[in-house]
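A single protein chain has been omitted; all remaining protein chains appear in their positions.
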Amino acid sequence: MSQATLYSVSYDLSNTIASALGSVLPSGARDLITSSGVVTGFAVVIFAVIILAATMLNTILLIWWERKLLGRFMDRRGAMHVGFAGLLQNFADGFKLFRKDTVKPREADPLGFYFGPTAYMITSLAIFGILPISSGWDTGALPLTLLLALAIFAFAPLFIFVSAWSSNNKYSLMGGMRSAAQMIAYEVPLLLAVVSVVIVAGSFDLNTIVYEQQNYWFWGPLILALIVFVAAMLAEMERIPFDLPEAEAELVEGWNTEYGGMFFAFFMFTDYLRALVGSVLVVLLFFGGWTLPSWVPSVATSWPLAGIFWFMVKTYIVFGVFVWIRASLPRVRTDQLLRVGWNRMIPLGLVSVFVAALLVVAKCVWPFGCLPTP
Amino acid sequence: MATEITATEKPNQNPILWVARPMATAARQFAKSLFRPSTIVYPYERLEDPEFREKVAVASGKPIGLGQVWDNYRGVHALNIATCISCNLCQFSCPDLCIEMVTVPGGDPKHPKKCPEIDYGKCSYCGFCSDACPEGCLTMTTRYELSVTKRSDMVYSPQRLNEVFKTKLPMNPIRLARPANEDSILLDVPLCIGCNACARDCPTQCITMLDIPKPEAKAGEKIPKRIWKEPVVNDSDCVRCGTCISVCPKECLFWGTRK
Amino acid sequence: MQPDDLTRVLAPKLGENLLGVEAFEGMAGRVRFRREAALDLFRAVRDDLSFAHLSMVGGIDWVDHREVFYVAWSDSARQYVLLSTDVPATDAHVETASAVWPSANWHERETWELVDITFDHHPDLRHLLTPDGYAFHPLLRSFKIHEPEELEVKTRHV
Amino acid sequence: MGGLTAAQAPPAPSPRNPTVDLQLSNELPMATQAAVPFIEIEALRAKEFIPASKEALTSLIAEQGQAKLIRPMFNWSGRNSLFPLHWGLACCAIEFAAAFGARWDAERFGVVARSSPRQADLMIVNGTVTWKVAHKLITLYEQMAEPKWVIAMGNCATGGGPFRTAYSVVPGVDKLVPVDVYIAGCPPRPEALLDGILKLEQLIRERKE
Partner (left out) sequence: MSEMWINMGPQHPMTHGLWNLRVRIDGEVVLDVDPEMGYLHRGIEKISEDRHYNEVVTLMDRTCYVAGLAWEHLYILASEQALHITPPERAQYIRMTCEEFQRIGSHIMWYAAFVNDIGLMTPFLYGMRDRDLVLDLFQSFTGARMTYEYMRVGGVRNDLPPTFTDQARKVLDWLTDRFREYDQLCLGSSIFHKRCDHLGVLKANDCIAHGVTGPMLRSAGVKRDLRKDRPYARYDAVDFDVAVADGADVTARYLVRMEEMRQSIRILRQTVDWLEHHPGPVMAEHLPRWLGAPYAPVGREGYLLKRNYAKGVGFSAVEEPHGEAQAYVVNEGTEHPYRVKFRSPIFANLSAARQYLVGYRVADIPPIMGSVDPCIGEVDR
């Protein structure tokens, strides 16, 4: 049997369910249910559910991971009394927010007020439909995965601004404007960093990009691009030191000041969802995705789902670095942030594009090695 | 950096690589707290628990509970009803007016025994009452957990305070010595009518009524109608509660320095 | 700086409006003046005696009259000075010091609302500590705080 | 020694007062015994890495049964993630902050302060409430979304504290908003605040609607 992929797993599952269902049904219905069209459609649904569940679980785990790590950075324990080592803490938070009232301010615009956070979450969730997490565990042959992911990723400021504006609060409005400004400002360096990776890999397909990293991971030669990418990602994820839109010290809770209950949960959840996207992209673009260096003994990778495992480990370590940054740096100011974005990050990104071009021309660079021959 | 500071130890903490220094500090703290953070896992570990202080707080090398002397913590009061003499000093010393003297069983009907009832919703835990208590029967313990769901549960009756006393919590060991030059109760002799009120109500029974000679009636002078007794205060037994002054109908007792 | 030094400088400026300079422990002295000469005194104290730093303005209600006192600090003499003036309770007003020392602004607002002493020509005489429109002046002696039942607890019933 | 000096050692028992035992008791303080048995499930989580959630859930399901799972579920989530409103009124705010500090770390219980009243479900009134701030407090309370709770922390919030005779102080925040848990203390220790929060969790646990 060939290696299990996400699609094959869901297809098998769908097939099993269909035949089990069909065995107890009369023959006409059995034929309908076990027909290839129904099974395939059912497989697609299962496929989506798996992705959704895995994403949500991972995001919640990511919040737990941040809380525990942050606790240790701060010489305390973090959530620990709900569930094993506090693992159920975020489920409790989620349930509670789900049950809690959402108060809509009287003057708020209802359409934007409810549409903003919902669209913010849905668009961010959609990214996971196209991100590969191991070989075969993806939606299949989309040639422009990276571009599509970044395009969907860039929707967010719009929805943030819509929800901030609709909640009719001065703090929300200021937070929304800051958010829009900084996301737009950092979109350019983000794309420049990505472009340098794309130049080296020669493809927008994330699978190909990972494949191209089999000899060396890109973070070594493209360290400049990595720095630009991480900085821009921090700004896009709105994390310290670039968490100006929800700067607690001056804007009460930033653009989600007026949100409570489920919509606040959407915001909180989506923030971490985007953090997960960021970490995943860093791993995919610069740290070889689910692959391990060739000197690692094959026993580490030969068992099933090893690719997913190592991919998750890398993702969580990358996110741990984000937490480390959060624990040790203060917040910058809006004008400084924008100045850094336009004056430093864009030139650095251009330089990294140049470096990437040199890398392609040189093919082999000491001490990293050569690019794989196509 | 434009700012200069006159300092003995110049803070030579200029940035290295923009942000490397704080990140290194945070990482160092991370490594330190990986095994045992400074957090006290509160309902299970308690600072006032001496065993915890010795085994974890001091031994772990963490700054938990350094410099603790818990016996003198000012928490809930403990009242020993048996030794309370109903002198009201705690009530009068209370700056927050949270102590009320209520009758407890045990006194004689003429002379009911009164013990403090404390409203912890008003008490500011200043310790004046336990400092004032001449018998040491009202002390403060290390108990501090006082969350209730009904406001009226915060009022501790004398019996409830007595229960706290029976639990033998560590109690405040500091007892203040009485001042050397305490004032005494003096008598404004011409005003006294010998009514015995002060001796009757004295919580320590340190006032005795002594007979005084009835003066001879002189011509043109009326002998005042009174009982021919006069209070004499035993200063060594007196706790200076001032009950006698307050019950005196003629305001003839007052504070002063005995010659 | 001694009280005599203060008198030497202030007497020519204020004339009979200077009621006297007394010694005060821990201070350069206590200057009593008539309120008519307030502004002259402030200027003299700040410019001639170099008390450039006004620390405190306060009022005391002596029932029959009210007293306004100012505490100022001199960096050169390293001393405080206390200035005080009496104003009648029925007509309690005095010239503001905030033209001379800007720091008097809030102190005078506070004194105005708590002790009911009006400061003439004050730039911004609004309520500071009490809510807007608060009609009482709590630090007057006639303003009682205890409710009767609260005092009841304290009275002796043996 | 003349004047007032403090005797550090316990004084010799006076003839009138022979029973006062000022020695340090070797037993655990009474408060410990009083507070621990309130929920057995919590007791299982004494150490961070003891798996207690399984037993907790099993016993929950066993006790309540499938049909009654939802209400306990919501109560469980409600009591385990209390977000207090982040504001400081007076002295107790400092102890409130200390409870969130490294030593007591209220986040262990899922208590995370939120600055916006919309996202908070617990208002900890940590200090003296004056009449000037009273209507803002009520506004904040009304801005909080249901379900919401109020803890009156310290004596000023409970009954005005030392300032209740003053002209500007509300004698107890229960005159303004309904209070669920009162914590006495002036200010209460951070442990006492956590104890009050645990008390509130117990209240929510027993809540039936």
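Here the chain labels run A, B, C and D in written order, and each chain numbers its own residues starting at 1.
Here is the rule we use: contacts are C-beta pairs under 8 Å (C-beta built on N, C-alpha and C of every residue); 3 or more make two chains touch, one makes a residue touch a chain.
In this text, all values refer to a predicted model and were calculated from it rather than measured experimentally.
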Open item on the list: Counting the whole assembly, list the visible chains that the omitted chain makes contact with.
Closed with: A, B, C, D
Task: Candidate in contact with the missing chain, chosen from A:82, A:240 or A:280 - done: A:240
- [ ] Touching the absent chain in the whole complex: find that residue among C:9, C:39 or C:60.
- [x] C:60
Task: Touching residues on chain D - with respect to the absent chain - done: 1-6, 8, 85-91, 93-95, 97-98, 100-103, 115, 117, 127-128, 130, 132-133, 136, 140, 162-163, 165-169, 186-187, 189
Task: Absent-chain interface as seen on chain B, which is shown - done: 1-9, 11, 13-16, 18-22, 24-26, 29, 38, 63, 65-70, 72-74, 89, 92-93, 95-96, 124-129, 131-132, 140, 172, 174, 176, 178-183, 188, 240-242, 245-246, 251, 254-256
Task: Residue numbers in chain A that touch the chain omitted from display - done: 70, 73-76, 170-171, 174, 177, 240-241, 243-244, 247-252, 326-336
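Here is the rule we go by: only the chains that are shown with their structure count from here on.
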Task: Most contacted chain pair (by C-beta pair count) - done: B-D
- [ ] If we define chain centres by averaging CA atoms, which chain lands farthest from chain B? Would you check?
- [x] A
TODO: Could you say which chain's mean Cα position falls nearest to the mean Cα position of the entire protein shown?
DONE: D
- [ ] Can you check how far apart chain A and chain C are, centre to centre, with Cα atoms defining each centre and the answer in Å?
- [x] 65
Open item on the list: Counting only residues that touch at least two other chains, what does the list for chain C look like?
Closed with: 150
Open item on the list: Give me the residue numbers in chain D that touch at least two other chains, ranges are fine.
Closed with: 42, 48, 102-103, 105, 108, 164-165
Task: Residues of chain A touching chain D in the complex - done: 67, 71, 74-89, 91-97, 99-103, 248, 252-253, 256-261, 264
- [ ] Report the residues of chain C in contact with chain D in the complex, numbered from low to high.
- [x] 130-131, 136, 138, 143, 145-147, 150
Task: chain B residues within the chain A interface of the complex - done: 19, 22-23, 25-27, 29-30, 32-34, 37-39, 41
